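A single protein chain has been omitted; all remaining protein chains appear in their positions.
Now for chain A:
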Amino acid sequence: MIKAILIFNNHGKPRLIRFYQYFAEDMQQQIIRETFHLVSKRDDNVCNFLEGGSLIGGSDYKLIYRHYATLYFVFCVDSSESELGILDLIQVFVETLDKCFENVCELDLIFHMDKVHYILQEVVMGGMVLETNMNEITTQVDVQNRMEKSEGGLSAAPARAVSAVKNMNLPEIPRNINIGDINIKVPSLSPF
């Protein structure tokens, strides 16, 4: 079972947090900090699996992570999940995000946190992998978005405008986010 999915940036700022097992609020924050601490000090040329981290579940608990440009995607899983399988699931998730947001970047995740959650809900449900087929996921998300459009009508247009905005180098973009390499790079198939 997947216990938690954490996305944070290179500075440890959480971008998306999803726990599938209950932890108290302060415990959650502690887990995020510990996980960031563990993951951030690892080079890019070491393996993507981590054991230890005493907070979630001791020995029956692994961190499987990928690092894309400014973001870390970390899945906390127990021993019933396949390591390499989860690693590719992260890839599927990120590719889906890339498809839904058209060239996804950290800002998308910040400003559309809710949408990212909806996409994630179609991939993982209650800690179980629900769907691994990218097309299937985007179809489901699209169905929901169409509903949004029909309901939101005109007011949805500015939202699209905002998403166009973020791709332009605007002065409003917070300075301490690294703009240079902000796009999540979705590497092609064998990313080792």
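Throughout what follows, contacts are C-beta pairs under 8 Å (C-beta built on N, C-alpha and C of every residue); 3 or more make two chains touch, one makes a residue touch a chain; residues count from 1.
In the analysis below, contacts and distances are computed from a predicted model.
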Chain not displayed: protein name in its UniProt record ("Latexin isoform X2", "AP-2 complex subunit alpha", "Hemoglobin subunit beta-like" or "AP-4 complex subunit epsilon"): "AP-4 complex subunit epsilon"
For chain A, the residues touching the chain missing from this view: 14, 16-18, 20, 22, 25-26, 28-29, 38, 42-43, 45-54, 58-59, 80, 82-85, 87-89, 92, 110-111, 113-114, 117-118, 121, 125-126, 128-133, 135-136, 140, 143-144, 147-148, 151-152, 154-155, 158-159, 161-162, 164-165, 168, 170, 172, 174-177, 189-192
